[in-house]
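One protein chain omitted, others in place.
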Amino acid sequence: MKVKLVTSLCVVCLLSLAACETVQPWERGTLAKPEMQLSEGLDSPLYHQVYDSKEASSGGSGAAGAGCGCN
Amino acid sequence: MAKPNPFLALSTAAMALPAFAAPQPVETIVAIKATTYQEEDVPQRDVLAGSDERYKIDIAQFRLLTPVGEKWSLGVDVAYETMSGASPWGTIMGADGEASLIMSGATIRDKRTEVSLTATHHGESRSISVDLASSDEDDYEARAVSISGEWEMNNKLSTLSLGMSYSSDDIEPTDALRFGRVQREEKISRSLSAGWAQVLNKNSVVHVGLDVTDHDGYLSDPYKLRDVRPDEKLEWALSLKYRRYFDNQNAALHLDYRYYNDDWGINSHTFHTGWHQNFGDNVRVVPNVRYYSQNEADFYRGTDDFGLATTINQSSDFRLSGYGAYTLGVKLIYSALQWDVSLSIDRYISDKSYGHDASDQSHPALLSFNMTSFGLNFRF
Partner (left out) sequence: METYQFNFQAMGCPCELRLAATDRSLANEVAVICTSETQRFESKYSRYLTDSVTSRVNNASGLHPVTIDPEVAAILDYSGVCYVQSEGLFDITSGVLRQLWNKNMRRLPTDSELEFYLDKVGWKKIEISANEVFLPIKGMQLDFGGVVKEYVADVLAAKARSMGIEHGLINLGGDICIIGPQPDGTPWSIGITHPTEGNSAIAVIELSEGAVTTSGGYERYFDIDGLRYSHLINPETGWPVEGLLSASVAAPTSIVAGSLTSIALLKTPEDGLLFLEECATPYFAVDQQLGCHGNLGEVCHA
């Protein structure tokens, strides 16, 4: 089940890459809007802290940060 | 749909010209956030002994991001938390045949301070960062260092990011002698991460990420009456993020998914979706939903068995049980040119039946919480 899931996710990624268009620099205004960003300010560390302390599957966000005492 | 101000659009575009170009962020950003988090009390009937009060946490966050010279930028993050409330010490079978909690007595538990410093060097189409972080509380100390880089390619339509980090944590449980807890233990964590961000068209972007982490050392919970976990854990996670803007609605859709798997037998799915709706030029409302589901760890037990040998891995920690959870939230943001203010409210509920692979018994410590945050950002 795990292998199938990972495979299908990879297929989705490759398909979306194939669907890429060239975006000219003067068309990039929308991508720069705050609501189009991949992460927003202090929300990331806050929610990581909140969920890491009660879920088994913490971290894995690529962001560095010292842990807390919530083994 | 609110039309963008042509003056702002042209000014932003002009910044790319050689006479004005600066490769690093030209503005200084200051952000502060105050959050109050409150878990709901455990139902009385589920508590065998100790307090039924769960955690209440107040969090203050501060961030400063500023350019230094022409090619460098510096970031400082400070977080300060105060926590109070009781925590589960153990789970045993109650007289009614249902699992019951033994809770600690409620005490003003702890304060935690976390500081991190990041220095970034900006090149033509790549940046490298080094981050040092440290976290301190009465019984816990963590130090971490990480290095990461980002490379822009394909006319800045693709971004590759790579990172690695190392952290060393020390735990010295309070009242160690009195309760027969371990006195001082260590844990080392090392991780590698890779990510790829791809612009699909002028309205959408997708991100794929892979993280692998290895934990080595004392991984058990010293405050539990009976908790023995392996001294090593290897985990990996795959994440996907999608952002799409809708011109006609003047809104953006966020879709995030994360799959996690480790060698303790746990795998989990996290889905998060939000609708970022703009009203005019200044207001944005973001209703959002998060769904989380995990199965139980190999050595998870619904109730503690104090007769079991302590050389066998065992834990009744609800965080290792099979359960699911929903978070419903809404965020309201008001922005002006140089500052913005936000308010967000979240409600979280969890239950074993929400999960994709629930444990046999519902853990009485599965909780609900409410959280409210107020934030301010300044740009200059």
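Should a chain be cited, it is by its letter among A and B, assigned in written order, with residues numbered from 1 in that chain.
FYI, a residue touches a chain if its C-beta (ideal position, glycine included) is under 8 Å from a C-beta of that chain, and two chains touch if they have at least 3 such contacts.
Note that the structure is predicted; figures quoted are calculated from it, not measured.
Check B:Pro18, B:Gly69 or B:Gly180 against the missing chain and you find that the one touching it is B:Pro18. In the full complex, the hidden chain is touched by chain B at residues 3, 5-7, 9-11, 13-14, 16-21, 155.
Throughout what follows, only the chains that are shown with their structure count from here on.
Spacing of chain A relative to chain B, judged by their CA centroids, is 12 angstrom.
Touching chain A in their complex are the following residues of chain B: 4, 9, 12-13, 16, 31, 33, 35, 37, 59, 61, 63, 77, 79, 112, 114, 116, 131, 133-135, 137, 139-140, 142-146, 148, 155-157, 161, 163, 165, 167, 169, 171, 187, 189, 191, 193, 195, 197-203, 205-209, 211, 213, 218-222, 235-241, 243, 245, 247, 251-252, 258-262, 264, 266-268, 270, 276, 278, 284, 286, 292, 294, 297, 319-320, 335, 367, 371, 373, 375, 377.
Partner chain B is touched in their complex by these residues of chain A: 2, 5-6, 9, 12-13, 16-17, 19-23, 25-38, 41-42, 45-46, 49-51, 54-57, 59-62, 64-69, 71.
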